[in-house]
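All protein chains but one are shown at their positions in the complex.
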């Protein structure tokens, strides 16, 4: 009976369907498939957003997507790097002993999410103010509310340590956000490999 | 015979290959794998492009990718949001009763795809005109032709309702495109979960 006499070839390669596979041959194919599925497992319900820019419009897009996805039950992680790092500052005076170049970064970059400019039509703040008013009038959540919602929905925020080091931003200068993490590019890469959707914003 | 006497442990965990799995144990593993594959099903032949900017160069990139992918047999969906929404206007006068801020958006944003500026070297339209001439001379399809081709190849276009509401853009102001849809962030998130490739442009 076939079950008792599997051939080596049946174990190595998928058996010819017409040949009437034995139980052992089927088991071998099943194992192969299990390994394949385990190795290529990408989670469609995981979203990974790399926030590179600190423009108000891009931050709005990032947080609308993050909160929208989290509300749909997805696991969302945001990685703030380069200019994006500055958008997480809580505002107020600069902390600690900084070099003159680090202080210059502090003056030129947005001091907080609320101080970020639109990438276009900002017009020294007029465009920004008009858009905020328009969002309020139309019941569209503004950046501050979206960050709050993201925290409530469990959106994970991670900040690039190299960017903080480069721009001389201290941890104490960043907003209070539950379980905020500080990490490097390897951590981002791991998340990108695990999540189906990764966006560069 | 093994087929008649499966053990509970064989059902819970993958059977030891050397132990000679029973038919029922194999069936349990198969079912587990089927559920796993069904839950993590991401389509490699599905591309999802989020068009955030309204710069001519980015729109060209978006439509070159969309038509290229569709020509390769992929299922392509484009989601226009924020500034990108304005690029879908067909030009001409603004429709309907609008607030003064909505009218201001209309004046400052591009009036149509043909009126979009390059993100750099636009030089009040000189760079743009030179690039269009160069594309024609070298037989590279321009934006208008690419949108037409996208329609013919069945590229799906969806527009973010929140952006239209925010900027006061009416449906009647948008280009005629087959089966254009209006939807929210949840619809984008669903597409991102189903498609292997999602880009933020």
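As written, the chains take the letters A and B, and residue 1 is the first residue of each chain.
Note that a residue touches a chain if its C-beta (ideal position, glycine included) is under 8 Å from a C-beta of that chain, and two chains touch if they have at least 3 such contacts.
Source: prediction; values computed, not measured.
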Chain not shown: contacting residue from A:67, A:149 or A:196: A:196
Option from A:52, A:80 or A:177 whose C-beta touches the chain left out: A:52
Footprint left on chain A by the chain that the document does not show: 14-15, 17, 20-21, 23, 26, 29-30, 33, 36-37, 40-42, 50, 52, 81-83, 101-102, 104, 108-109, 162, 165-166, 184-186, 188-190, 192-194, 196, 198-200
Missing-partner contacts on chain B, residue numbers: 23-24, 26-28, 30-31, 33-34, 37, 41-45, 47, 57-58, 60-61, 64-65, 68-69, 71-72, 74, 120-121, 130-131, 133-135, 138, 140, 196-197, 199-201
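Methods note: only the chains that are shown with their structure count from here on.
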Mean-CA-position distance for chain B and chain A (Å): 19
